[in-house]
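For this depiction, one protein chain was excluded, whereas all remaining protein chains were kept in their positions.
Moving on, here comes chain A:
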């Protein structure tokens, strides 16, 4: 398990990284935390001719937290976001989700933006971005664009990123007033990719009735499945049935499609209930698990 030959680039500035990527074109790959890419290289499932290591581009490590939301730079590690109290105050779903992402060793190197670009359909963070309606900022030599989550996740392991582009940051909108979030999933082992998972956002009106409810589901389709279930009010069981009807889970060696669909119902109900509970409480902190 040794990678095929590649040329290694270690730029210190964003512009230099973009130059290297522009020259590499379709043969270029960005190395950030390396938690997925390095195994893929070692197993020769990926064999890019150029590897652009952005770990020395310190400008990409920035995390900006404002009342609007959290902008996470391409080098920000899972552990850094997981621990950040300001981030948790503005958007608690990030901490709720990151607690389910692998283990401390992986979280200390893996990056949030890297996970989004990797676009594993069973990963938590793409669902978080999709549920919240966030976006990813892509830079190329002389150009920059912001891509909304719904357009970013194209297929399993496939994001809307073009040759020569670097995902420089991702933006997670803040949690609004009387809103709550939660993440519920079932994984085979602690920290594994989920067999099925559901994150939920519930917004209450001034009378604490449900004014909006949305879920994003993982592990049950090629991309995070985002569904608006506002029409079901607080009848979470009914919302869960609706989500089950929409999903088209597949079987693999770990679980049958039928079991995944069943889990989706259970987890949707659990996530919505927990999100609503946290929306109704003062601190807005939801529940993971």
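Here, a contact is a pair of C-beta atoms (placed from the backbone, for glycine too) under 8 Å apart; a residue touches a chain by one contact, two chains touch by 3 or more; residues count from 1.
In this text, contacts and distances are computed from a predicted model.
A.B. asks: Given the options "Acetolactate synthase small subunit", "Branched-chain amino acid ABC transporter permease", "Paraquat-inducible protein A" or "CO/xanthine dehydrogenase Mo-binding subunit", say which is the protein name UniProt records for the missing chain.
C.D. replies: From the listed options "Acetolactate synthase small subunit", "Branched-chain amino acid ABC transporter permease", "Paraquat-inducible protein A" or "CO/xanthine dehydrogenase Mo-binding subunit", the omitted chain resolves to "CO/xanthine dehydrogenase Mo-binding subunit".
A.B. asks: For the chain that's not shown, point to the residue among A:43, A:154 or A:208 touching it.
C.D. replies: Candidates A:43, A:154 or A:208; residue touching the omitted chain: A:43.
A.B. asks: Using the definition of touch stated at the top, determine which of A:17, A:52 or A:255 touches the missing chain.
C.D. replies: A:255
A.B. asks: Of the residues in chain A, which ones touch the absent chain?
C.D. replies: Chain A touches the missing chain through residues 1-5, 39, 43-44, 103, 186, 188-192, 195, 253-256, 258-259, 262-263, 266-267.
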